[in-house]
Structures are given as structure tokens and as C-alpha cells.
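Okay, structure first, notes after.
One protein chain omitted, others in place.
And then subunit A:
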Amino acid sequence: MGIFDYFRTSKPKTAQVAKERLQILIKHERIDRSGPDFLPQLRNDIMEVIRKYVQIDEKDVNVQLGRVNNYEVLELNITLPDRTAQ
């Protein structure tokens, strides 16, 4: 370790931050795109229905369309809030 390393900041370089943010974002946007057109609307409708009973956040609902063998599978993953937190 050279003397100059001492002065180096440990902060990650912004280009690296940009790359990581883009990789996450684009992965999500591609999933939204690859599904049928109704997927975003379906997600909203499901949110509305659940909100009648429980307060949930956008991030608590995960709608994904996948493929298992020859079947298309619509996977809904809804995280309900902790009862004690209500």
C-alpha cells in the first residue's frame, strides 16, 4: 500500500453507482415490458382491492409473469404489514 492510497477516499466512484442503479432499474422495466399490456393496470387494481382492507404500499405488491415448463404463471406476491404496526 503506497502512501497515496492513504489519501484515497473510500467513497465509490459515481460511474460505479450509475451502473448499479441502471442495472436494477432496467431489469425491472424490462420485466414490466415483457409482460402483457394489462400487467401494470392489474397491479393497480389489485392494490385498490387490498387497500379496502389493509393499508399497503406500492412496493409491497409484486406482480410477475413467468413461465414454468409450458405454462405461463402469474405470480402475485403481497407482503401484508405487521399487525402490531397497524
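Operating definition for what follows: a contact is a pair of C-beta atoms (placed from the backbone, for glycine too) under 8 Å apart; a residue touches a chain by one contact, two chains touch by 3 or more; residues count from 1.
In this section, contacts and distances are computed from a predicted model.
Chemist: For the chain not present in this complex, what protein name does its UniProt entry give, out of "Septum site-determining protein MinD", "Thiosulfate-binding protein SoxY", "Iron-sulfur cluster assembly scaffold protein IscU" or "Transcriptional regulator"?
Modeler: For the chain missing from the view, the UniProt record says "Septum site-determining protein MinD".
Chemist: Just checking the interface: what residues of subunit A touch the absent partner chain?
Modeler: 13-16, 18-19, 21-23, 25-26, 29-30, 33
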